[in-house]
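For this view, one protein chain was removed and the others were kept in their places.
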């Protein structure tokens, strides 16, 4: 069964920062989309400045797995849209939150915490080494024991999230920090995956290991038998055993 | 060190339903407060219809552990108050959510899910047997292997919460259902405890085991060294090891 | 890819108790095997009294998922065989432990606890109602919100296991107990599933919901990319970043 993937990208950096446009001439969502080629996914791309902020009900309802990249315009995302996305996740839609999406409305809404972390941006970036701590998890399939992102923005602990249901990746930064960079969560009937690397001024979404992780995460967060319905508040009138 | 406890009770049933007022003539918060006598807590009581919905900033900031009972007026609680409570919990304040508080704004906010469940209310109530599944947890101190609530409202699975960090109690209902009736969660620096029994038309808060659980939960959710500050989003300028 | 399933059954009750032989004329492993028909699994059956206690190295090494039913002869299972099974699980083989297998050497070995529980056997059995608490988990696929086992042996809390990585099913017993009857664990690269119902004197393995759960659990515990190798103690000579 074909998986319907929607890649949502805020899309503002590409408009206003020429160095981002140079690295991602087809925008970040385009680069992510290119990395999914040949996997048989049905892919849609959406941006904040599209009609209905890129996610009209028809699109959202047809999405099996939603990818989310946002950074400088989190506050512009409408609360009613966030309500609808949350409802879809609780009903079984997969959600993959990338990098600075840790502060997006949808992620903090689903986590219940502020998702703060420590961070450092150096113009030239710094080395991030991503270690696999759950090598038999489906999202780690095909990965070496670790891989490196030569230029990355540092995201470090403490990362204010609930304890993940699965901890997949731990990152090491040359400057001296560590980070839970791959975390999976179950909320309602939906699966959520957060992945750290992905700063807009470095070509991280061209990295084949990062691409592999996103592909695996799409397959894992898509759940064939999730009903699409949230768990009801259910009035049971029938105490059949009293 | 004295623990400052604030018992927040919606307080509407007691005004409009005479049978509730008969069971709880001093309101539900009064009954809960009476059950805490002799424990050395410093107790405040607060209601939705009090000034500032019972929780002016000064009160909230002086609270170590907040108890929450609400049911028919969840929607009246102001969003800004919920923001402030959430911030306090993430900074280390304890929170104990009782019975129908599962649908309160503050609980669903902190959980990220809708916290739906199945339920059944019989005029005469039905037997609930509460089993201790984590007997060495501090909240279970002094309890027998199980105890019974002769008249209870049924709350049953599926209960749409994130997997609890600690599962303490499982309830059996005569009518045929089960429920994760005692669940603990860590969010930010704060500890949260949800406890199921507590329907307004039965004298559940007079039960000594229920009182023991609330006392234990107050001690456990109060954390002496929690700083009262949320985890910051922390800009680290200093890569000292590069 | 075909999944190679080995159903291991102690096989003693069927020899010495005629009422068990009457319910399971082809033994318990035969009944379980019949319930897997048409799923495309490659199935082997093994018993304690077979050569090499039914699990010569060749068989074990070719097994993707091992099912384990034992009760009165746990102590006869050889420690070296248990070593080999543990090693295979840590290397990625799936393990499904059924009913009284909670006290088997392999399960207590993998859990690290004694796996004690409370129990009650009535000649006529008693009603067990199995509730699904994780409806979107792959092992719950195709199940109704709950199903009933009309005649069951009571297994109840407290169940002395580590907190499961996934809690799938909770059972209600007519006599007044509850039980975490469906629990999943990750150990090393292997997935483990414990399922409670399955007493030898009742026709539980003929129940279509029980059969569905076992089929789903086989698919879930089989992990296509698990390497079959345990995680090494790995000497890294190369501090490439110092």
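Order of writing sets the chain letters: A, B and C. Residues in each chain are counted from 1.
Note that a contact is a pair of C-beta atoms (placed from the backbone, for glycine too) under 8 Å apart; a residue touches a chain by one contact, two chains touch by 3 or more.
Computed from a prediction, not measured in an experiment: that's the story for all the values here.
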{"item": "Touch with the omitted chain, as defined above, among A:35, A:91 or A:135", "value": "A:135"}
{"item": "Contacting the left-out chain in the complete assembly, out of B:11, B:70 or B:92", "value": "B:92"}
{"item": "Interface with the unshown chain - residue positions in subunit A", "value": "129, 131-135, 145, 156-159, 163, 166-167, 170-173, 176-178, 180"}
{"item": "Absent-chain interface as seen on subunit B, which is shown", "value": "92, 127, 134-136, 138, 141-142, 165, 174, 186, 188-190, 223-227, 231, 241"}
{"item": "Hidden partner interface residues of subunit C, rising order", "value": "86, 90, 103, 109-114, 116-120, 122, 126, 154, 156, 158, 160, 162-163, 165, 173-177, 185-188, 230-242"}
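Here is the rule we go by: only the chains that are shown with their structure count from here on.
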{"item": "Chain centre separation in whole Å, for subunit C relative to subunit A (CA means)", "value": "35"}
{"item": "Subunit A-subunit B separation of Cα centroids, rounded to whole Å", "value": "32"}
{"item": "In subunit C, residues with contacts to at least two other chains", "value": "134-135"}
